[in-house]
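Here the structure is laid out as structure tokens; the discussion comes afterwards.
Note that this complex is displayed minus one protein chain, with the remaining chains in position.
Chains: A and B, in written order; residue numbering restarts at 1 for each.
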Amino acid sequence: MVGVSEVLNTVQMGLAYMVIALPLTLSYRVTQVINFVHIIFITLGAYTVALLGLIGLTNVWIALGIAFLLGGALAVLDNVAVFEPLWRRGSDVLIIMVASLGLWIFYKYLIYAVLDKLFIILRTNTLSVLVRTEGFPSVTLGAVTIDGYLIDTVVTSVVVTLALYLILMKTRIGKAIRAIADNQTLAEISGIPRGRVLNFMWFLAGGTAAVGGVLWALFQTTVTPEIGDQIILQVFSIAVIGGLYSLTKTALGAFIVSGTENIVIAVLHDTFGLPLSFRPFLVFSVLLIVILVWPPLGAGGGLPYRFRIRPRARR
Amino acid sequence: MAEPILEVKDVAKYFGGVRALDGVTLSVQKGGLIGLIGPNGSGKTTLFNVITGFYVPTRGEVWFEGERIDGLNPNEVYLKGIVRTFQIPRLFPSLTVLENVLLTPPNQIGEKPLYAVLRSRWEKQEKELAKKAVKLLRRFGLGRYIHANVSELSAAHIKLLETIRGLMTNAKLYLLDEPAAGVAYDMAKEMFSFVKRLRDEEGLTFFIIEHRLEVLMEFVDYVYVLHNGKLLAEGKPDEVVQNKAVIEAYLGG
Partner (left out) sequence: MEFLINFIISWLPIFAIYGILSISLNLEIGYTGMANFGKVAFYAIGAYLSAALTMSVMLSLVGKSVPLYSIEAVQALSTPGTGAIYTHPAAYVGLFVLSLVLAFIVAGVVGYFITYPTLRVGPAFLGITVLAFGEMFRVFMRNYEPLGSTKGLFGLNNPFIWIGNPQLSQGLFALVSLALLLAIYIYAERFVNSPLGRTLRAIKDDEVAALCLGKHVPRVKATVFFIASGMAGVAGVLWTFYQGSVQPDTFVPILTFYVWAMVILGGMGNNLGALLGAAVFTLVDRVLTFAAGMMGPSLIIPPNYLRWMIVGIVIVLVLLFRPEGIRPAKPIKTPAWEAVKEVSEGG
């Protein structure tokens, strides 16, 4: 049945998705590269909060701050070491995307290997960690209890989104980022220091995604090394709904996907007995429908080719 | 006057609230050398995009040789005989000059997925096309570059190659988007006299966007002027340059 918990879950999940997907769209729009390392930022953020809790540092705001710095640093490192050299050599964006894919695989198993050793030292036999952190307390309104993590998520995502908006719209560096997104060549001719601006953009994107990872960990309450991989499909679908271009539509997409995963599946489960494990199929259907009905042409490249949209013209 | 080969009837194209084209009607005569000018953002390239099937017009019709072609896809428009070149030439850098030319004939046997692996089926056609291509390249002074990579060509040669490769096929109408952009004045003049030669020798029709009026006006027979998506003026080159509205649009735009 669709109850209060589904609605609250939709909100919390949607906000986490939004904070994760916004920087993906942002970095795509500026560099035209779908960055697969994005998944690692999520894992990094999630483990930051989980491991800090494990060693007794249970303040969620500290965890968010550290996650932001770590994610940002990793993103800048990738840009300086891999993306920028490739771009300067004139590589196709597809190639840069594949490079990010390689980085993703490398980091993913590096994390596995590191955790493996870490947990031998910590004498636990599982790689998953329960999140123990504290922010706002839970609030009870009549019969409904609003979880403290949900309040943390709302506050964080509002602050992050607002900050992103202000940075992009009101600051000089934000204007520079948008200028590069619109026209690289023109931006460089007009004297915008592309390298520095891009590093800043990556720091912002990586940091925000890691913050999203923390929020995702708060929602999941248990962190495993697969935590980032589990939501690739969802995050990419959200970004595609946003056409990998519009930040507003990306935010909207976050709630469409989280609504599908919570409310729509609950309705279908009740009405048609659809197993809950079919959740990913619904997300995939959303993705396909979006690609078929509103193909994100333009921003994502693509062909000026239409399947016959009007009867063949005759004389 | 000769019969029109291309007719644009009341074509409009809106992007959201922006009216890139707003009711343009014009026609291109067979064997003509027609210019299309206008300030930046006046809708010239949008018009080309509508004619070649990149966009579907919001309103209006495009007719080519008595056939309606708006709404067709770019590949279908090409097969009708309309060849387009781009402001920044789009050749294929991983192919040689010869291969760039060999690519153009449509419906080659060896392009069919089932026959591609059966060399004997298409070998003869391929050789014939190659001979034709070599002759074509030699005729226009590119004989030395047959096996060269496209990146080894000069800017002018690239534009030349982009134009002549349409001659491999049944091209009838050429849409040239700023053929003289980015080349020196002398080269630009040469480019246009070459276009004129193609028109005279091959009976082709040319419809040309050009910013460099000083070059364009010497060669074309007729000029259309676009401004803010509308037709501002038309006529013989010397009439148009004296048109007050045109002068204002250029100076004010």
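The definition used in the following text is that contacts are C-beta pairs under 8 Å (C-beta built on N, C-alpha and C of every residue); 3 or more make two chains touch, one makes a residue touch a chain.
Keep in mind that this is a model prediction, so the values were computed, not measured.
Of the candidate positions A:Leu8, A:Leu77, A:Val98 or A:Leu118, contact with the hidden chain is made by A:Val98.
Across the entire complex, the residue among A:Val131, A:Val240 or A:Ala254 in touch with the chain not shown is A:Val240. The set of subunit A residues touching the chain not shown comprises 34, 82, 85-86, 89, 91, 93-95, 97-99, 101-110, 112-113, 116, 232-233, 236-237, 240, 244, 275, 277-278, 280-281, 284, 287-288, 291-292, 295-297, 300-307. For subunit B, the residues touching the chain absent from view are 52, 73-76, 78-79, 84, 86, 90-96, 98-99, 102-104, 106, 108-113, 116-117, 119, 122-123, 126-131, 133-135, 146-147, 169.
Basically, only the chains that are shown with their structure count from here on.
Each chain gets one centre point, the mean of its Cα atoms, and the points for subunit A and subunit B are 44 Å apart. Within the complex formed with subunit A, the subunit B residues making contact are 49, 53-56, 61, 66-75. Taken together, the subunit A residues at the contact with subunit B in this complex read 304-306, 309-310, 313-315.
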